[in-house]
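Once you've had a glance at the structure underneath, I'll fire off some questions.
Removed: one protein chain of the complex. Kept in place: all other protein chains.
Let's look at subunit A:
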């Protein structure tokens, strides 16, 4: 019915070079309603996102498809983070997925089959690809040491880079950049990001040379050893019911 590694069928929605969703501009009355609701509701969980990270990710079924991502990171505790992932940092950015980040201690408790779905962050951080826009290096450095040891699990729900103007298809697993040819990020993507934030990934890499290289668990970054990635299929199935449906 749908697979994360298949292009969706042709429709006006799937075509188009601009991923802006189709639709009318937000009306004034909607804005007023939103503002009103926003004043009466506390939106607590959303306030917990306190870090913006800009980095890159690769599709787990096709490493040549690479995207710049904007993670808005919330912390559950010292060992677990949860991120809302967008395709840019503007107000109308598309919400393209969710990433979870855990410490090595927790990663080790996962069953082997589960561990395969997670990726390491060491290279992404040490190479300078992962940045906290606007945060002075001195401030971010101590936390980067911790982040460099973590593992992430990233599901992409909107494949904006293939031109989908709405979130189509099955969710896709994503992997992190790795220091192996196919895992390296295209220079033009990095350059465009650097120009936008007036930073230099290369300089960041040099400044992070002293970040300790953690030992990466053998089950992470599955494709590196096995030359295989993952896709997700959505298939028709019988629903266990307790009442008629639909």
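Please note the rule applied: a contact is a pair of C-beta atoms (placed from the backbone, for glycine too) under 8 Å apart; a residue touches a chain by one contact, two chains touch by 3 or more; residues count from 1.
The rule is simple: contacts and distances are computed from a predicted model.
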item: Omitted chain (choose from "C-terminal binding protein 1", "Oil body-associated protein 1a", "Immunoresponsive gene 1, like" or "Aldehyde dehydrogenase") - UniProt protein name; value: "Oil body-associated protein 1a"
item: Absent-chain interface as seen on subunit A, which is shown; value: 1-3, 5, 8-14, 21-27, 29-30, 33-38, 40-52, 61-64, 70, 72, 74-80, 82-84, 86, 88-95, 97-98, 100, 102-103, 106, 109-110, 114, 117, 127-129, 132-135, 139-140, 142-143, 146, 153, 155, 157-158, 166-171, 177, 181-182, 184-187, 190, 201-202, 205, 223, 227-246
